[in-house]
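After this line comes chain A, so read on.
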Amino acid sequence: MKAFATIAWLVMRKDLTIEVRSREIVYTTLFFAVSCVLVFAFSFVRDGRALDDAAAGILWIAIAFAGTLALGRAFERERQSETLQALLLAPTDRPAIFTGKLLGLLILLGGVEIVLVPIVGLLFQAPIFARPMLLAFLLAAGTVGFVAVGTLFAAMLVRSKSRDVLLPVLLYPVTIPVIIAGVRGTAALFQAEVDEPMARLWITMLVAFDAVFVTLALWTFEPVMTE
Partner candidate 1 sequence: MTKLFVPAIALAAIMFAVAPWLINGAPYESTMGLVQKIFYFHLPSWFVMFTAVLTAGVAGAVHLFGRNARADRVALAAVEVAAVFGLIGLITGPLWARKAWGVWWQWDAKLTAALVLELILIAYMLLRRYGGPGSERLASGLAIFGMANVPFVYWAANLWRTVHPKPTVVPTLGPGMRGALWWCVAAFMLLGAAAFGARMRLERLRTEVDELYLED
Partner candidate 2 sequence: MKRVLAAIILAAALGAGETTLNGRAAAQPPPAQDEFVPVSDAEVEQLPAAPLVMTGYAVAWVVIFLYLWSIWRRLGRVEREIDELARRTRAQTRAT
């Protein structure tokens, strides 16, 4: 158990150290997310006001698109230096490597969301401070589900042809429950009269999804990554 945690911690620290030095992924992902929000805003704002629930939808679409980009970039970096192969050759628990990468990407995407949510709140007059803890928990649960599946798929596509286009092709259908729950939950929290029970229901679903899919990902990471 301790070895598992140590390996995961080391992998995560390595990824974050590289990222802190270059800040490439975090800047580009953040900028891309904001551009996404703007592009969608033009479609869904009429007479200066956004359509109902547009803010929630736009936020989650931006997270999904930006997340896919970050996942692709993170593993492209590994591929270029062939470090993923080196990692897999190491005599360690494979799921520990997966966990390390997952945590690193979670922190990255979490950082992007911390900037993105206030921007969405500002542009669409969304009450992000009405239920801040619930909103934070909802975002966290959704991001964990999305990134868990995404890390597995991105890792397994590292050596594939057409990996750039295949990642979204594989990822989006499988993470549709996350998007549905995320958008509906966020919409419930952004309403004029906040619908707390509904939001809690969606959070419950997200937590269940996370439990199942993180387990599945840990379980399948080893057989999928070996030759």
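Here is the rule we use: a contact is a pair of C-beta atoms (placed from the backbone, for glycine too) under 8 Å apart; a residue touches a chain by one contact, two chains touch by 3 or more; residues count from 1.
Candidates were picked such that all candidates are chains of the complex that A comes from, given by their letters.
Here the structure is a predicted model, which is why all the values come from computation and not from measurement.
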Field: Which of 1 or 2 touches chain A - same complex, any copy
entry: 1
Statement: Touching candidate 1 in the complex, chain A uses residues 149, 152-153, 156-157, 159-162, 166, 169-170, 172-174, 176-177, 180-181, 184, 201, 205, 208-209, 212-213, 216, 220, 223-224, 227
